[in-house]
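All protein chains but one are shown in place.
Order as written gives the chain letters A and B; numbering starts at 1 within each chain.
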Amino acid sequence: MAGETNHPVGKSVPRVDALEKVTGAAQYVDDMAFGPGLLYGKLVHSPIAHGLIRAIDMSAALALPGVKAVVTGQDAPRRLGLYLKDRFIFAHDRVRYVGESVAGVVATSEEIAERAAALVHVEYEPLEPVFDPYLAAQSGAPLVHPDLGSYEVVNFIFPEPGTNISEHFRLRKGDTEAAWPRCATVVESTYTLPQIQHAPIETHIAVARWDPSDEITLWAASQSPFAQRDLLAQSLGVPHGKIRVISPYVGGGFGGKAGISIEANVALMAGAVKGRPVKVRMTREEEFIATNVRQSLVAKIKIGCDADGQLLAMEVTYYFGGGAYNDYGVNIARAAGYSCTGPYDVPNVKGDSLCVYTNHPIGSAMRGFGMPEIHWGIEQVMDLLAERIGMDPAEFRRRNCVRTDDTILTGMTMPRIDLVACIDKVTRAIGWGSQPAPSAPNKRRGKGIAIMWKAPAMPPNPGSSAIVRFNEDATLNVYVGGQEIGQGAFTVVAQMAAEALGIPYEWVRVSANPVDTKYSPYEWQTVASRLTWSMGNAVKAAAEDARAKILDIVARYWDEDPTDLDIKEGVVVSYRSEREQPLQKMVVYGLPNENFEGWQGGPIVGSGKFMPTYVTGLDPDTGQGTRAVVHYTVGAQAVDLEVDTETGAIEILTIASAYDVGKAINPDLVMTQIEGGAVHGMSSAFEGLRFDQSGRPINGSFVDYKIATAKDAPRAIHGDIVETPLEDGPWGARGVGEHVMVQTAPAIANALYAATGRRFTDLPLSSEKVYLAMHPEGPELSCELPDKDPPGA
Amino acid sequence: MLHEISLTVNGDHHAIVVRSHHTLLQVLREQLGITSPKRGCENGECGACTVLLDGLPVNSCLVLAPEADGAIIETTEGLSAGGELHPLQEAFIQHNAVQCGFCTPGMLMSSKALLDRNPHPTEDEIREALVGNLCRCTGYVRIIEAIQDVAGRGEEG
Partner (left out) sequence: MHPYDYCKPTSLGEAFQHLTSPGKVVAVVAGATDLIPRVRDGVFHPDLVVDVKGLPRLRDLTVQAGTGSLFVGAAIRMNELARSELVRSHWSVLADAAASMGNEQVRNRATIGGNICTASPAADTAPALYVLEGLVQIAGPGGERQLPVADFITGPRKTALRLGEIVIGLVLPRPPDGTVGAFEKLSRRQAGDLSIVSVAALAIPEAARPSWRLALGAVSPTPLRAAESEAILAGDLSDEAIDRAAAAAYGCCCPISDIRAGQEYRQAMVINLTRRVVRAIISRMPADPPCC
């Protein structure tokens, strides 16, 4: 029929959520109405980076008219954490970073709550802080978690009690010591990057209501309603069945709204005013430091290849600045560990990936989950090696990149991917090998390339489930627990359900706004670029379940074999008898027997689940195991840029990307991820949270933490999709949401080197850094500079 | 201090009482139930709160409530007159210029104001006009394409 799209998988159908969002009808948590009884909460933040809490005086705050309660860490002494239980809801006996929540004030208005928060007086006894992850990992450094040894931890994370090391992943393959002498050239270098923040346009926000019956309802902008319910249950000591987490559309997540940040705080605050909803919204300034950030990294890399450019050995030590609490960050260090070589076939590897406590904001999941951090250095050392042996950087990567069936660093067999095809696509798109002239005499131009890989970093058993049910008009409601955070999850779900059932795309309604742990089927988290693959499999299974039930009923009705039947365009057809049965009505009411002597069938409900069953453990000393991860997505990016030699300003002209997504369920949505990722990746190269000597943030707002604007974005972003099917992906699909920004920063660094001959090992980049690197003696002048007064005059 | 003000929002006239130090953003969201302008930074940097005030795009977080007395305000809710989508809304959908959607209402208002002022902007002019509307999802590519599409068709807001 007109306006109906059949077989939508592989087609660029319009998004299911776009209309709501362009009309302003889409509701986010801040838009939800809770009535005049709504109370407002404000968190009290630690002003120091490390210290013992000696006393909390809340009397002045409680005396302020309109203040209903003040809650502190004494009210919830149970630890919580995703992989490592190293956190309390509010600081318990000490604070470990500037911004840590020490108390929560509940009042009748945001203004009163804000004023009351300033009246909570906390007495601290400062402790010596430590900020650099490398230094924090050395013996003798101040201990951020002296009780690390007593924390509950999952069996695949290995903290080192008595140190600041919350996770130490060891990868040992082959014999690097024996390999170094065989290398024609060896490069050794250190790369660093600071913490950066997700900066979603919607800040963290949650509303909680704790009923007198001890049922807790939490409305949160959340990528992880089920994980949050789990963490709340653990930390509040309330059974899962009494906790309900509801999440409507999320205004950008990028990993920051995964795991847990303020949600338990708000629940606890609601517990102090039972029956009344309490809303806490992080201001932009709080968002920058008191929610989640990406970890910082000091990466020491040593790598060597033979005269033919074959990689022989690689030794890496990654010191991740995990911040004050590493409950999620430990898995980032682990993921970086088992992927520590980057997408390369290296026969001898010694990798140590450490998550290190520092007195900085909480390092948690951010788009790429350790991959952007480690590729910053890896993709530059590859260029260094290529230069040393006189090989083109793209050719070097073609020679050494992972291929299908390679035995990769963990001993796993590389699933089917085509990284060479990605390299070919971007080199073609960027005009690799040609050196176009710069646009002006004061400009320098250069191109750079970088490749990447990433596996979903998850526990071995992350589950997805889905339910489908029909309405009388044969439209289909699909229930999932995965979130729409902008990536298009709801749209591809509708496409997959329609495809698997044999109904038009337009008949599908995704009933997941909001995701509600009371009604939505379980989904581990909306992270790891896993929904298209994992939730997609569950949706496909649920749709196929419904399809099988329908065919069974109609086959019996027609006295035919179900294998001769199909559903096409919403109609059951028999290939044998050519009979047809529209789905309308029968999917709810069933089918009447002859002369209405009884009925058959009934309401059709399908269910499905998916959980990978094949991920194995890894040897704690060597990181070796049969199957470290479910799969990898690979990709390449090339950058063409110009540098203004007079100011150091960098203008990115073109970014060309290619990713092997297995199967593009919605090709245009893959392209929009490529475009958004290119700009996010580019922006991340120029971003960095900055702190003073005491660990206080100095650029925690958009005034001085700048993200890319429409004017900063490159003029041309080119994307190519490679499709090498994933063995257990729905129609072969694997995820791409994070991968698209993993290697942009080193691609830029490599292009900068081509343009200027200068290598930059420490993020963030800036015009200032580039200018000073190019002009260590200052501007070229035909005259002398006058003497200046001493600085500060 | 309380002030009585009257303002027109999306064609509807309102006579309300506001507090001196509240912002137009608060008035719209909390008093009038108009939630498309968002709280993003409340500092004039992100543009998620952009509305048209007497036809000009402004950060409603930086307009004091009493300053809105006598103002004609337009927000995304008012873009689809008579139930038909504004050409920009259609174009945003067609070009996939929407991802998480949080910046979208502000983007639409800035885009409309641009085309009202400059019906055939160059790409540079479009980018310049959107500097005050931050987007973390899209990379701005499709937003610019959508505006160019509408401009090219000669349809204006």
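Keep this in mind: a residue touches a chain if its C-beta (ideal position, glycine included) is under 8 Å from a C-beta of that chain, and two chains touch if they have at least 3 such contacts.
Here the structure is a predicted model, which means the values were calculated and not measured.
Across the whole complex, the hidden chain's contacts among the shown chains comprise A, B. Looking at A:Glu20, A:Glu111 or A:Glu560, the residue that reaches the missing chain in the full complex is A:Glu111. Residue in contact with the omitted chain (choice from B:Glu42, B:Glu90 or B:Glu145): B:Glu42.
Only one of B:Gly78, B:Gly101 or B:Gly132 touches the chain withheld from this view, namely B:Gly132. On the side of subunit A, the interface with the absent chain consists of residues 111, 114-115, 646-649, 686, 690, 698-699, 703-704, 706, 708-709, 711-712, 766-768, 771-772, 775, 778-779, 781-789, 791-793, using the contact rule stated above.
In the full complex, the hidden chain is touched by subunit B at residues 1, 3, 19-21, 23, 42-45, 47, 50, 53, 56-59, 61-64, 66-67, 110, 113, 128-132.
Throughout what follows, only the chains that are shown with their structure count from here on.
As a whole-number value, the distance joining the C-alpha centres of subunit A and subunit B reads 29 Å. By the touch criterion stated above, subunit A contacts subunit B in their complex at residues 14-15, 17-24, 26-28, 30-31, 33, 198-203, 249-254, 281, 283-284, 485-488, 668-669, 672, 675-680, 701-703, 707-711, 713, 715, 717.
Those residues of subunit B that touch subunit A in the complex are listed here as 29, 33, 35-36, 38-43, 45-46, 48, 75-77, 79-80, 85, 89, 92-94, 96, 98-105, 108, 123, 126-128, 130-144.
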